[in-house]
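Let me give you the structure first, and then I'll get to my questions.
For this view, one protein chain was removed and the others were kept in their places.
Entry: chain A
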Amino acid sequence: MKFDLSEEQRLLTESVERLMLDSYGFGDRRKYGGEVPGFSEAMWERYAELGLLALPFSQEYGGFSGGPIETMIVMEAFGKSLILEPYLATVVLAGGLLRRGGNEAQKTELIPLIVNGRAKLAFAYAEPQSRYDLFHVETQAKKQGTFWALSGVKTLVLHGNVAGKIIVSARTAGGTREKNGIGLFLVDVHAPGLTRRPFLTQDGLRGAEIALENVRVDESNLIGDPEGAFPVISRVADEAVTALCAEAVGCFTKMQAITLGYLKTREQFGTKIGSFQVLQHRAVDMLVELEQSRSMTLYAAMMVGEDNAIERERAVSAAKVQIGRSSKAIGHQSIQLHGGIGMTMEYSIGHYFKRVVMIDTLFGDADHYLRRLAALGGLRSESIN
């Protein structure tokens, strides 16, 4: 058993934490959020310079061949600063689909653009009725000669407002809720028939709703098997969920530290509020939640590379349950222990709270993943040995 980071992983941790410390304080975040795309283009360039955008891609396309642990390290640091940039959308989601599903030509063309910061991408998986089911796809893709014609509505496209190209899941065969018959299409946002309605998210990020009306997509922009994309989608979603768990752990770490700091400085009744035993116990509860979350995120990160889909999904589901429950537990306590100040826009804690609550709703909340885990037979204890 070994939980230590390798030398390279330690260096990665140091460099990304240093960058965040220098350039991504709470005040910086507010400023970046006010810039035109809703985040900092300058920071995006810094991520490129540091190689963060290259992390999960293989070296032949300019990447660093990092794995889930590397992504975890970066996402945790990002979580501490509540970054606004489209890293999850571009690198983890769209990048993951290209990496796992794209052909040589697509990878050679697009991955270097992601790596050097010149392409922002998004993944349009959700639909008005799909809820958390990635296979619930009503958007149609019809083959017409050398083109595919896409029609339908995609909702909740994370950073779909800034992406130049969007990967869209669409139905090529079968019924609405069948896992077979789903294809992935790389669509240019300027394609005729595509309209976007941008929106702000509850936690200060951006997204878009996308309507497709007979949007023509060249066959060369079909990613992988036109009817067999679901396993790739599901796998990339597991990677994204693991990355989100790590981001949440970054948030939790800060929430715990900020709250603890407050308990040690705020005075009422002539004493530090941290001297009240009832609040001490709450602070301990928060720490327990944080450590449990960190453990489950490590577990997911170590299991998400697993080729056995069932084992992988069990681990990822379990981690998402823990993170979802802890989001509430840590979020509620951290605000409560602050009193009124915790409820304000000007103070950081509420922003962390909103982010972790939204992380809970991405891809599936704790209840959803609990049902999924139970349906998979649960986590059998012998799977850790």
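As a working rule, a residue touches a chain if its C-beta (ideal position, glycine included) is under 8 Å from a C-beta of that chain, and two chains touch if they have at least 3 such contacts; residues count from 1.
Everything that follows uses one rule, which is that contacts and distances are computed from a predicted model.
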## Note on the structure
Expected UniProt protein name for the omitted chain (select from "ABC transporter permease", "Alkylation response protein AidB-like acyl-CoA dehydrogenase", "Sn-glycerol-3-phosphate import ATP-binding protein UgpC" or "Light-independent protochlorophyllide reductase subunit N") would be "Alkylation response protein AidB-like acyl-CoA dehydrogenase"
### Message
Can you tell me which of A:P128, A:G261 or A:G378 touches the chain that was removed from the display?
### Response
A:P128
### Summary
Of the candidates A:K120, A:R294, A:R314 or A:K354, the residue in contact with the absent chain is A:K354
## Note on the structure
On chain A, the omitted chain is touched by residues 126, 128-129, 131-133, 155-156, 177, 199-202, 207, 267-270, 276, 278-279, 328, 332, 335-336, 339-340, 342-346, 350-351, 353-354, 357-358, 361-362, 365, 367-368, 371
